[in-house]
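For this view, one protein chain was removed and the others were kept in their places.
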Amino acid sequence: MRQWRLHPLMMLLPVLAAALAGRLLPVWTLSLATVAASNALVALGIVILARTGNVSFGQGLFFAAGGYGVALVANAWGITDAAAQMLIGAACGGLLGLLIGPLIARYSGIFFGMLTLALSMVFYGALVKSTALGGSDGFNVGRPTLFGIVFVDPREADFMLYAISVVTTGIAGIAAAILFRSEFGLVSLAVRENNLRVEYLGLSANRVIVANFAIAAAFAGASGAFALMAQRHIDPQFAYWTTSGEFVFIAVLAGYQTVMAVYVASLALELVRSFSNLYLPNTWQLVLGLFLLAVILFLPRGIGSLWAGKPRRSGAPAMAEPVPERGGAP
Amino acid sequence: MTAVLSARKLNKRFGAVIAADELSLDLAAGERISLIGANGAGKTTFVNMATGYLKPDSGSIALDGADIGRCSPRHVARLGISRSFQIPQLFIDLTAVENLAVAIAGARSEALSPFAPAEARGRRAQAIGLLQRFGLEEQADRPISELAGGVRKLVDIAMALARRPKLLLLDEPTSGVSAEEKFATMDRVIHAVAPDAATIVFVEHDMEIVSRYADRVVAFYSGRIIADGEPQAVLRDPDVRRYVTGGQR
Partner (left out) sequence: MNLVLTIVLDGLIEASWLFVVALGLTLVFGVLKILNIAHGSFYALGAYIAATVVTASAAHHLPPAAGFVAMLLTVAFVAGAVGVLLERGLLKMFYGRDEVVLLLVTYAVFLILEDVTKLIWGVNPIYATQPYELFGNVAFAGLYYVGYDLMLIPASAAIGFAVWFGLNRTIRGKIVLAVIHNEEISLSMGVRVSRVYAAAFGFGVLLAATAGALTAPKISMQPGLSSDVIILSFAIVVIGGLGGVEGAAVGAILVGLARAASVHLMPQAELFVIYLIMAAVLLIRPEGLFRRETARRI
């Protein structure tokens, strides 16, 4: 199998192209792709964190924190710029991640996962009962603008949202690919394999985990902002365990090998959901469940294994060249 | 010569088991010391306390005069003590070179870079260089999962060497190595580590290795040191014969 020598930054061009291509797409694909892109962003964060051996089952916490944070700021201070909202969402998520990370970083695997789940449900429970935040109904926000431009035509507004979510997620993917092949990325993998040895080598496994956790949290927060912009509404469901579960579902569907697989998996999920909603209402979960079973049976290493090939065996220089297995550019 | 490692009246119990009993020991810079003793005599406990994995119940342990009894393994490593493990502690799915790269990353004082590729700035060259010392450059790009136990042992030791420690602790470096290979392996290890490790301590059960490679032998029994001196003298000591070597010549 040929080794790709593509530097991740070269993917900027295709990302921009994909964003501009939105001009040609029908409206229903625009909103589908927007949702797929923003879900992929959260799943990407989960994959990044999973490389340290910790899977977060509670990304809904940061997803909701980003969403609510942006919604409150938007309504209080009238900040409607989409780019600003995305950054605020990322900041809300990232800061919360930095706060919580040190608390849970020292717990391994399954306990880590359960803690993230518990914390997200604590947030959910608090939100549902909070009258100030609208309780289980949540509240609405206005339309987003971009760099001062107000989009009156809904088609234009949808395209703007599509473009910014694709660009953000694309840049995040490029950043992830760079991260995977970096020294930090290598040590993250080492933490998963043997965190005790990492400590004996003078490195702090906890700090590595917290850093990855904060990145995942920031991604989820930014995605929360996108979801808010798309629905123009926020409610506690953002923090519910099934929301978190769906993000993990995409990450696992994608496999942990390439960044590209995350987008494919997310898109596949949205396509399945849209089509079954269209033709067989009340069955999209059924179809999804069957689809998941099929993937588990026939693609045990996730969707990414369709083109990433077998995991590296002798002869393939892993350190000299970017290899898809390490999440490099496809 | 000033003591590199200084232990004073270390005590450690695990329930009814006494792993360290008023243990006092000074290791001088430049020495090659072998720790011997039956299983459970306290050698590994001593190594664990010296590397911050265990905290002594009482007593003190100091590196170059600075107390390290309460330090974490990470801190102790940063202060200059490195160890290898009886069962190699490696990153199984990573390649040998990548394992070394992680060790080298730990040896640096700057923060880990999230941008620069893991092999940038000559890191790969440095990692290969370390592997070459052990004759392992051919295996550089093979994942640990594919390497034999003896090779894994050497990679484990190479990793401990990455930060040029003041004190290198090798836990049973030749265990799991076949009898014919033992001397060759130990030769290679000593040859490889000598330039970078000022003081070498190795835990060993093979007395031939001990007598050939150690300047000084410290014998443990029940958490206490029962003999300490030149190999020939210690190995002939009647207490050592009774409690450690089992009367073998």
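Just so it is clear, A and B label the chains in written order, and each chain counts residues from 1 on its own.
One rule holds for everything that comes next: a contact is a pair of C-beta atoms (placed from the backbone, for glycine too) under 8 Å apart; a residue touches a chain by one contact, two chains touch by 3 or more.
Remember, it's a predicted structure, so these values are computed and weren't measured experimentally.
*Asks:* Could you list, sorted by label, every displayed chain in contact with the chain left out?
*Replies:* A
*Asks:* For chain A, which residues touch the unseen chain?
*Replies:* Touch set of chain A with respect to the missing chain: 55, 103-104, 107, 111, 114-115, 117-119, 121-126, 128-130, 240-242, 245, 249, 252, 282-286, 288-290, 292-293, 296-297, 300.
Throughout what follows, only the chains that are shown with their structure count from here on.
*Asks:* What is the distance in Å between the mean C-alpha positions of chain A and chain B?
*Replies:* So the centroids are 43 Å from each other.
*Asks:* Which residues of chain B touch chain A in their complex?
*Replies:* 51, 72-74, 77-78, 82-83, 89-95, 97-99, 101-103, 105-107, 112-120, 123-124, 141-143, 146, 159, 162-163
*Asks:* Show which residues of chain A lie in contact with chain B when the two form their complex.
*Replies:* 178-179, 181-187, 189-190, 193-194, 196-204, 208, 312-320
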